[in-house]
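The full complex has more chains than appear here; those shown keep their coordinates.
Letters A and B mark the chains in the order given here, with residues in each chain numbered from 1 onward.
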Amino acid sequence: MKQYQIAVIGSAGSEEYPYDKPLAAMFEAAEKIGQLLAVNKLIVVCGGKGGVMEAVSRGAKSAGGITVAEIAGLSRWAANDYIDVEIVTGDLAFRGPSQLIAMSDAVIALGGGSGTLQEICVAYRLQKPIILLRGFGGWVDKLSPVSFLDERRLVKFYQATTPENAVQKALSMLK
Amino acid sequence: MKQYQIAVIGSAGSEEYPYDKPLAAMFEAAEKIGQLLAVNKLIVVCGGKGGVMEAVSRGAKSAGGITVAEIAGLSRWAANDYIDVEIVTGDLAFRGPSQLIAMSDAVIALGGGSGTLQEICVAYRLQKPIILLRGFGGWVDKLSPVSFLDERRLVKFYQATTPENAVQKALSMLK
């Protein structure tokens, strides 16, 4: 019954993303990614907050998928309304980002601030397949000109320009 | 879509449980607990190994439930065949037991060695409802004469003697 688990990471929302790009397009893309992952019977793993996290979960649930979120703190019922399984991970920045990545078979990133960048670092170091969906600004767009996060060349970034493309790349890299 | 998450904890299997009690009865009880939790739309959270963990997951899946397991190490696909969502938690004894308990709304324990006892300590300190299902030996039976794990009296142990009784107690304590 185990299915592939795909992390989708990106910005929580407008308050941390006062941005020159329209947020609506980014959230729409995230929702589409969630739908496509669910249609392909993949479990969505994400943070439990708003923004990209809520959009991807809403998309996955609309297609009958399973959604798993990590949330900071020790309190239950802190995730958004589209989450099935809630992983309580304790204090901010400490464990949650690594937990989310470690349990995933591939990572799709779009937009993103410092939390997303931290997750990309962990994914790179754990050599998870990483797909950068360009076009929504943030750290994903800053990173997309490069192929590797450092000189060790542990794992190459895959570039995507549409949600369809990003999910297809993730699917192609699952073992 | 969030549902209550119930941890079911107990021994991995015979190799760590060379016991005067018949293991088959303990596993049967665990399977029954899994069924009852799933029938009541509760998510089962457990370790991903064999023994009680596999039995409770098998029971939950037989009734259409969702199962979540934490596994030690960083490798995926390490859990038994009845697990839907696999949480990779890193090194043994380090984080997994606390992770499993922290994300749960109540804890049902039966049998159990040192890992189960560690989990009961965490549950007690985080003040989760704890139900001890007696009759299968191990630390649960050793603890069942007492009501509290220490003098702070943080949370009282609930006693159960049947799987039905244990699940009913867990249900009654959910907020």
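A few notes on this one:
Assume a residue touches a chain if its C-beta (ideal position, glycine included) is under 8 Å from a C-beta of that chain, and two chains touch if they have at least 3 such contacts.
Source: prediction; values computed, not measured.
All protein chains share one sequence; of the complete assembly in this entry, 2 are displayed, while the total copy number is 4.
Simple rule for what comes next: only the chains that are shown with their structure count from here on.
Mean C-alpha positions place subunit A and subunit B at a centre distance of 30 Å. Within the complex formed with subunit B, the residues of subunit A that make contact are 1-3, 5, 43, 61, 66-68, 74, 76-77, 79, 81-90, 95, 99, 102-103, 105, 126.
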